[in-house]
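As you look at this complex, bear in mind that one protein chain is not there, while each of the others sits in place.
Just so it is clear, A and B label the chains in written order, and each chain counts residues from 1 on its own.
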Amino acid sequence: MTTVTTSPASGPAALERGVRTPDGEKFIDGIAGTSVRMNGCSAAAYAALYANVDVITAYPIRPYTAIMMNLAQFIADGVLDAEYVTADGEHAQLSAAFGAASCGARAFTGSSGVGVTYAYEMYSIISGARIPVHMSIADRTLDPPGDFGSEHTDALCTRDMGWLLGWAATPQEVFDKSLIALAIGEDPRVLLPQMVVQDGYFVSHIAGKVDLPSAAAVDAYLPPYQLPFALDPRRPVSHGPQIHPEQGPPLQLERARAMEDAIPVIREKTDEFGAAFGRHYSHFVEEFMLDDAEIAIVISGGHSVTCRAAIMRLREQGIKVGMARLMWVRPFPSEDLRKALRGVKAVGVVETNLGLGGPSYGGILAPDVTTALYHMEGTRPLVTSFMAGLGGETVPVAEFDWMAGKLAAAVRNGRVEKAAHWVGFED
Amino acid sequence: MYHELTVWSRGIIMDKEARDIASCVASAARSLGYHAENVSDYIDDPDRTNCLVRRYARIGDEPILDRFVYENPTPDWIVLVEETIVKAVNFFRGTPDGSGVLVVNSARDPEYLVKFLPERMLAKLRKLVVVDAVDLAEQRGRSPWMFVRDLGELAYDRMSTEGASERLPVGMGIAAPLIGALVATTDELPIDKVAEVVADKDAMFRGAERHRVLEYRASGAAPVG
Partner (left out) sequence: MSVRGTRVPEHLRLPIAGVTPPPTEQDGQRLFPTGNFRFFRPVYKDKTPPCNNACPTGEQIQKYLDFVKHERFLDGYLTILEDNPMPSVTGRVCYHPCETACNRKDHDEPIGIRNVERYLGDYGLQLPENPIKAELPELGDKTVAIVGSGPGGLGCAYHLRRLGYRSVIFEAMSKPGGMLRGGIPHWHLPEEILDAEIAKLLDLGGIEIRCNTRMGEDVGWDELRNYDAAFLAVGQDVGRRLSVDGADLRGVGGALEFLREAGMGRPVKAGKRVLVIGGGNTASDAARSAVRIGGGTSTIVSLESADELLIVPEDLEQARDEGIEFKPNTSVVRFLGENGVLTGAVLCEARLEKDEHGNVVPQHVPGTEYEVSCDSVLIAIGQTQVLDWLPAELMERGLVKADEYGRAQGHVFVGGDVTRGPAMVVDALGDGKRAARNIDVVLRGEGLAPPPEVEVMPYERLNTAYFKHAPRIEAPMASPAERRRDQKVEVTLAYSKEQAVAESDRCMSCGVCNGCDNCYIVCPDVSVMRDTRENGHYSIRTTYCKGCLVCVQECPTGCLEKVPEMDFDEPEAVTRMETAFAPYDGAHAEQSAFTKGLIEEAIAASDAARRQSVNGSNGHAPAGSNGSRGATS
């Protein structure tokens, strides 16, 4: 656990570089440089261990529970020295993480499904205060149907609350993205909370290979958490008093700016991560076989793995299909998406979320994608919404084949058949 | 004809008085066929004991277009329900030069009160009207802080600061003489007509008769707007 050190009376409280326990050093030394098969929950917990978080606030809910279980085990084993706070609900869980991070502690929290929405009040408060809390979410469909499986609606509900929000598709990506998100969010140019999301079960509970780095490499990439305006009795500030009415509008403008200003830092930190660890991620949009594509799937999260497999097969059949995967949903990569989809004639957005009564009568993402593409120069692609992977169920390859068919038909017809297709319920 | 009335008062303990003054002026104007609007300052609510609160009325012969701008941008009638507000705030913010009619509830001389106004506020002042409303009002309570109400009544009454219905008559206590002094010295609304909407008519007429006026500059000496 990092410790707050006595700083000169005039300066802000400085946080010393995290000091790991001797057992923790030994443990990480033992796994550094190896590849370990672990599921997404473990990967998130390992990322927290490497990041040497100070305060963990927990409340159980499947499927993310395993993240907290792993962290609790690390603490019990003496591998991680962190405050582990069991809250009385997700609202308190987020509040405690907020408080801890406000005091200068690297705070780690997480949730799933209705747990994410129960904490809703806190999201705007935390981002408005510019406190870079880290939240690890394993998606779960909201109730009903009470399924444990993934649907992105839980995290997407918070998309406009001023948090950095992105999905990881594999356990390795969970590990990497957690560190990248911390590096971005804690950067003094950004100071925003982050949600790193993985699909429940599909990523959280299915093991994959994770390459584990040395502690020194992570330390070099992720500097110690330092909040410039931390609450510190030696240098008191007050957070969050009511402000002058006239200052409400400009404050909201500043918050909008903060999301925009994060964009170059996301690029920079993604590149730095690639340079340091050898795994190079796209900044915002992973482009898969898009160079000559006529039709494209826009997707986010774990189903992209199946999507990639489906595209390879369709390509073998001569269908010019590609995939654009959103690495971040907030800030939304409008510019990068336009670039990636230039020349594509029809785009289908795989939703895995519910946007009930929304503009497409489909999902949440399609209107965002459509808005971004509306401002494209030249010919704009057609856009439709594919309602798939809902209620906790998966999106099999066959459904991607079906979607490709619909997109190809749209290109042929010069128009989409529907604004939203409910995959599996139509011919 | 167009006037903006801003009534400054103290939260909780003298909130009703301010509300009554604004609402009586607005409803009297409305009954005379004018267009009128009467709003609380949403920002001041929920009010705190002693803090500055404002209540507004706007009256005119044209329809009032900006219905949701609650803070009067150019108030020319200003009532201070409590005298120390004289030194507390720039109640002439936005007032056109030389047009401000200032009505203060005080037992002191206008000459004493005017000393507190800095140059930039004196530039706005047309006349200062001082009415000893506490003396002229019907005394009903015991606490000098509550003026004419007891804490028990206040507890009911306070609910209406956020829009609940009034439990007490409108235009009572120190509000009544202050309305009287305002109406008498602005000479825009006929006092008998105003009396119809004021609960304590006697105290209102006492205020209309018994006040002291310091004519700081001749009426209309400075152009409005």
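Everything that follows uses one rule, which is that a contact is a pair of C-beta atoms (placed from the backbone, for glycine too) under 8 Å apart; a residue touches a chain by one contact, two chains touch by 3 or more.
What you see is a predicted model; the values in this text were computed from it and never measured.
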Candidates A:23, A:83, A:211 or A:261 - the one touching the absent chain: A:261
Of A:62, A:235 or A:339, the residue in touch with the unshown chain: A:235
Hidden-chain contact residue, picked from the options A:30, A:60, A:145 or A:223: A:223
Subunit B residues that touch the omitted chain in the full complex: 10, 41, 43-44, 50-54, 82-90, 93, 106, 108, 112, 115-116, 118
On subunit A, residues whose C-beta touches the chain left out of the figure: 12, 128-130, 187-189, 191, 220, 223, 226, 228-229, 235-247, 249-251, 253-254, 256-257, 260-261, 263-265, 268, 272, 334, 375
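The rule is short, and it goes like this: only the chains that are shown with their structure count from here on.
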Rounded Å distance, subunit A centre to subunit B centre (Cα mean): 56
